[in-house]
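A single protein chain has been removed from this complex, and every other one stays in its place.
Presenting chain A:
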Amino acid sequence: MDSVVLLQRQLVDYTAQLFNEGFLDDQFNQLQQLQDESNPDFVVEVVTLFFEDSERLLNELAKALEQQSIDYRKIDAHVHQLKGSSSSIGAQRVQKVCIAFRNYCEERNIEGCQKCLQQVKNEYSLVKTKLETLFKLEQQVLAAGGSIPWPMQ
């Protein structure tokens, strides 16, 4: 079988898996739709911004939860940001943990918040790895002279 076709197949299957496992939702498709010849790196750019912004927020959250006196409003503000950006790129599992996290903030439940921080760090780490793999597969298809088959879901 043609290697381009094989690589494309791999990409399609991997993407489908990410959707099936809930790592990505339809919003990720929306981002793909916004990418075109005049803006061929849009998705990678937005996702990279998401990675940078999320890491900053996760650091802030860790610091905030280590304080003697917990500022729940500040924590909630950070989680709100993270919830927003994960929603905007379709990182569904991250978004879901953020929702639970905000509830614990409202209840001023420190243990709940700490648990959620751990969970959101895990989910973020997972989706980051998976998206990086996805982008690598895309690069392989393009390098082999193929095009990205869209829509992939």
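Here is the rule we use: a residue touches a chain if its C-beta (ideal position, glycine included) is under 8 Å from a C-beta of that chain, and two chains touch if they have at least 3 such contacts; residues count from 1.
What we mean here is this: contacts and distances are computed from a predicted model.
Novice: Which listed name, "DNA-directed RNA polymerase subunit", "Regulator of G-protein signaling 7", "Electron transfer flavoprotein-ubiquinone oxidoreductase" or "Response regulatory domain-containing protein", is the one UniProt assigns to the chain that has been left out?
Specialist: Per the UniProt record, the undisplayed chain of the complex is "Response regulatory domain-containing protein".
Novice: One chain is left out of this view; which of A:Gln10, A:Gln30, A:Gln67 or A:Gln118 touches it in the full complex?
Specialist: Of the listed residues, the one touching the omitted chain is A:Gln30.
Novice: Check each of A:Ala77, A:Ala100, A:Leu126 or A:Ala144 against the chain that is not shown and name the one that touches it.
Specialist: Result: among the candidates, A:Ala77 touches the missing chain.
Novice: At which residues does chain A meet the chain that is not included here?
Specialist: Touching the missing chain: residues 27, 30-31, 33-34, 36, 38-39, 42, 45-46, 49-50, 53, 77, 80-81, 83-85, 87-89.
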